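A single protein chain has been omitted; all remaining protein chains appear in their positions.
Moving on to chain A:
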Amino acid sequence: MSFRRYFQIPYQPVAVKILKEHVKATEENLRFCEAVRRAAGGERIVLDEINLICSGALVSLGFVRGVFSEDSEETKAVIVEPYKGQECDVVLIIATPDRVMKIASFYSQLFGEELRAEFSGENAVCGEATARVKKEGKPNVSFLCEGAREYAGYKREEVVIGFPYETFRRMEEAIKKEEIKSMCGCLMDDLPRDVVEKFESMGFDKATDHFFGFYNGKTVKVYIFRDTNALGLYTSVKFKSEEEAEKAVEKYKGDYVLLKRENWVDVSKILDVDVISEIRKGKFEELLNSELEKIVREAKKLKSL
């Protein structure tokens, strides 16, 4: 599946190639942003110093040097055409904010970093989404400039994202290989992300409704109560028979709550702490480890009864 189809973008991605040699230009005077918009509709346009009629774009794209710019003026032509997998410098996407949101989520999952938007509202498609992206090797979201909105026909709700070619190619590859997957779409709880990450960093895995992991060779489970954020700690002891389990429960003298269920005895304790706030205060790990130590010890004691 292509990038365009995956994100359901109405326009085609646009490949921009900046050349240091002369190529015959299109016989029409255009702004760069205008050329990009037309390329998104399927046209191939070549711009040079003569038919590119926006002075800002001439500077941004390196045709001419700005008054205070240190960049050299090496560009002789720019090819702007629909992206079909060809090598280029930058790939531009015209999209609405809701599409950018999805692209950003995909990008951050794939590359482990956020998609940035650095923009000034000037020299936008040419500068912010193309020249800067080529130079810095990072994608950027531009909210366009007056010229683009006024003369090139971009709609009020449209923005442009520029991707370095390699980044875009990698995203297309990830889409084809289905590397980024959304599962069934059912959110089973609304635990904050930092809380889930904290448990994961401590070696716990997230199950549907709770966390589980190992402590001193024993499986332990942790459940956060919805209403109070209190912490439930659980482990289980398996006996050979229901009778053995029953006897062990009768002999037990500790403070933990025991629940015999067939030949299993669940050992549990509810800690009256607000897990979410404890995690955010940074004192949680020590507390949890100490409680796990105790519950595992208690379970082993129960097993030996």
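Keep this in mind: a residue touches a chain if its C-beta (ideal position, glycine included) is under 8 Å from a C-beta of that chain, and two chains touch if they have at least 3 such contacts; residues count from 1.
Here is the rule we use: contacts and distances are computed from a predicted model.
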{"item": "The complex's invisible chain, by UniProt name, from \"Acetyl-CoA acetyltransferase\", \"Amino acid/amide ABC transporter membrane protein 2, HAAT family\", \"Ferredoxin\" or \"O-phospho-L-seryl-tRNA:Cys-tRNA synthase\"", "value": "\"O-phospho-L-seryl-tRNA:Cys-tRNA synthase\""}
{"item": "Hidden partner chain, touching residue among A:Y223, A:Y256 or A:F284", "value": "A:Y223"}
{"item": "From A:Y83, A:Y234 or A:F284, residue that would touch the chain that is not displayed", "value": "A:Y234"}
{"item": "Given A:E74, A:E150 or A:D205, the one touching the chain that is not displayed", "value": "A:D205"}
{"item": "Residues of chain A (touch criterion as defined above) contacting the omitted chain", "value": "186, 205-210, 212-214, 219, 221, 223, 225-227, 232, 234, 236, 238, 261-262, 264, 266"}
